[in-house]
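Report on one structure; see the data block that follows.
Only one protein chain is missing from this complex, and each of the others stays in its spot.
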Amino acid sequence: MKNKKILKLLGALFAFTLLATACGSSSTDSAGESDGGSDGGSAEASTGLSVAVVAPSASDDVAFTQSMIDSLGRLGVSPQVTDGTFVVEEAAAAIRGFAEDGTDVVVAHGTQYGGSLEEIAPDFPETSFIWGTATDNRGLDNVFAYNPAADQGGYVMGLIAGNIVGGEDIGVVGPVEAGDAVAYINGFALGAEAAGSSTSIVYTGSFSDVALATTTAQAHVDNGVSALTGTSQSAVGAVNIASANELPWFGTQSNTEPWSEDFTVVSQVYHWDVVLAEMFALIEDGTLGGQAFELTLENEGLVLEYNDAFELDADVRAAADEAVAGIISGDIATQ
Amino acid sequence: MSEFFTVSVIFATLSTSIRFAVPYLFAALGETVGQRSGVLNLGVDGIMLLGGFGAYYAVLETDSHILGVIAGLAVGLLMGLVYGVVTVFLHAKQGISGIGIFLFGLGFSDLLFQELVGTPLPIRPLPRLDQLPAVGGIFEPLVELPVVGPLIFDHDLLTFLAFLLVPAVTWLLRKTTFGMNVRAVGENPQAADSLGVSVARTRFISILIGSTLAGLAGATLSMQLAIFQQNLTNGIGFIAVALVYFGAWQPRWVMAGALLYGIVTATRIRWQSLDIIPQGASDVAAMAPAVITILALVLLASRVRGPAALTRPFSRH
Partner (left out) sequence: MERTPLLSMHNITKTFPGVLANDDVSFDVHSGEVHTLLGENGAGKSTLMKILFGLYQPDSGEIRLRGEIAAIDSPTSAIEHRVGMVHQHFMLVPTLTVAENVALGLPSARGFRTDLDAVSERILEISNQYGLAVDPGIEIWKLSVGERQRVEIIKALYRDAELLVLDEPTAVLTPQEVDDLFVILRQMTNDGTGIIFISHKLHEVLELSDRITVLRNGAVTGSTTPAESDRQQLAEMMVGREVKLAPDKPAVDRGPARLQLRNVSVKGDRGTVAVDDVSLDVHAGEIVGIAGVSGNGQRELAETIAGLRNAQGGSVRIDSTDLTNASPAEVRAAGFAYVPEERMKDGAVGEFEVSENLLLINHGDPQFRKGPLFDFAKIRAHSQRLVDQFSVKTPTLDTPTSTLSGGNIQKLIMARELDSSPTVILAAQPTRGVDIGAAEYIHSQLVQQRSDGVAILMVSEDLDEILGLADRIAVMFDGKIVTVIERESATREALGLAMAGG
């Protein structure tokens, strides 16, 4: 009788694990042609390297992960993708797996994967690892690091926002106080200040909690803010509040127009392809790592994509363009 | 800051809390029925995710919130059938089967989302009372009432339904033969069996009620947020299970827990936005809702022992 029970239990467990693993692995597939973005200006010709991406959120999150997939698309690369690996151990297994399969380049698209790379990279000296967002490559000579200077675009967008609302408050919905989120938000606050507006910043403590981001945006609105911005995949909750209250919204990481066609003013989009192209060239020449790259307004890794549907005053736009020039020339400090 | 402004901010916070509590409340009330019958379902979060996706997809395709609700309920019911068969009829261990349901819901909702939708597009938000088609006008004066307007009337229908379910579930458990059977099989299934109460049937129906409400909880979440994405619930289902436990298996305390959780969450966000909580303390502040809610319920809710047969499969031999 006891045995029969155990058998039944095993059967049930088996069925569940099968289903569960079936779903887990099915998100590992070729991302194929993601919509390639408007300007392919900086993209180089397709590389012959085989590329794989491991990323923490979904490849179409209209944020961090999607920006990488889109960038590779612009370079004509269709990578193999394992996305949604918010558990670091899972990501580590995927990274190692791709390296073992003989993939030329493994993109570890998440700050949190650094520790795993320190263990994995030395085991595969023939493989090049591209890791970000990170400001240095931790002394590993087959690792390239990349990092967006998100504060630069943040500054310009803060300036635009401050000019639109004319001195009124702006609400910021931040995820966790770390990485490019902090850089973006601090740059944004400086820009808003330059235009005479103050910002109210709340970090929810989660990259993914949409309900919390929604609540936070609502709290800002109840406090009387006149514009909203936010970052991370949870920001979608804040965008909806902006739309519902008809407030200007400022997006970052990817273009947020799909979320709010009418109220997205401008999005800072990461075009990793600029630095990726440089890295691919180095790899093809035999240099597998050892350098750190930065996305800036100057190298056009950071692109401000304006929403045509939002009517921006010409002088506000002019001030923004001026700020971009100032940042590139080094006249304006964004940190 | 004028006096009026402060008061109105407090009521706005409360109003947010009420809305925030709704998915927790649906899920926890359903789980209360299940646990009272002796079945723990750790898969609530997974059912919420699938129900949430079902509702989101239905609204995305048809723009009908009614179909969204139906989709959420149907998905919940279906998952309940699976969980019920596995735990009640095959006597599988509840803890591990629940985790299985959760993992399935987590993975499968994401898979469906990737395959059927891809990029998360916002859907039309749930209408508040005064925005309802046809009858909305009737409620307009209510919503415009000072204080109670935004607090009590400026909500969607599902919010009202969730709070009406509190007395309804209490009534079901206390005043109906079914509820009596539920309490009996959760406490002493042998005794219930010896009087001809079908333990299997009672538990099965309780599971169906529980998971259908979990599906509705997910539907409410995705329709209130007007979006779906991977792991949208962020553990709401697990918190709901905890609320049942700390709410001592009584609907009114479970409701108190859900509300308190909402109030503390909304308040800490509010205080962060007003710089009352400094930015550096945001990590600590993020833990406050769970800690405060659990402490309060432990101190306030009359500590009864849980259903004695909770998690124990029943068979005669």
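Structural remarks
Here the chain labels run A and B in written order, and each chain numbers its own residues starting at 1.
Just so it is clear, a contact is a pair of C-beta atoms (placed from the backbone, for glycine too) under 8 Å apart; a residue touches a chain by one contact, two chains touch by 3 or more.
Everything quoted here is computed from the prediction, not taken from an experiment.
Judged over the whole assembly, touch between the missing chain and the shown ones holds for B. The hidden chain makes contact, of the residues B:11, B:139, B:160 or B:178, with B:178. Contact with the chain not shown here comes from a single listed residue; of B:9, B:132, B:197 or B:281, that residue is B:197. Looking at subunit B, the residues touching the absent chain are 175-181, 183-184, 187-188, 190-197, 304, 308, 316-317.
In the analysis below, only the chains that are shown with their structure count from here on.
Inter-chain centre distance (subunit A to subunit B, centres taken as mean C-alpha positions): 32 Å.
Chain contact summary for the complex, subunit B toward subunit A: residues 9, 12-13, 16, 20, 23, 86, 90-93, 96-97, 100-101, 103-104, 107-108, 110-111, 113-114, 118-122, 125, 221, 224-227, 229-232, 234, 236, 265-266, 269-270, 272-275, 279-280, 282-283, 285-286, 317.
Put simply, subunit A touches subunit B in their complex at residues 1, 5, 8-9, 11-13, 16-17, 19-20, 22-24, 26-27, 57-58, 60-62, 66, 84, 86, 171, 177, 200-206, 208-212, 214-216, 218-220, 222-223, 233, 236-237, 239-240, 243-244, 258-260.
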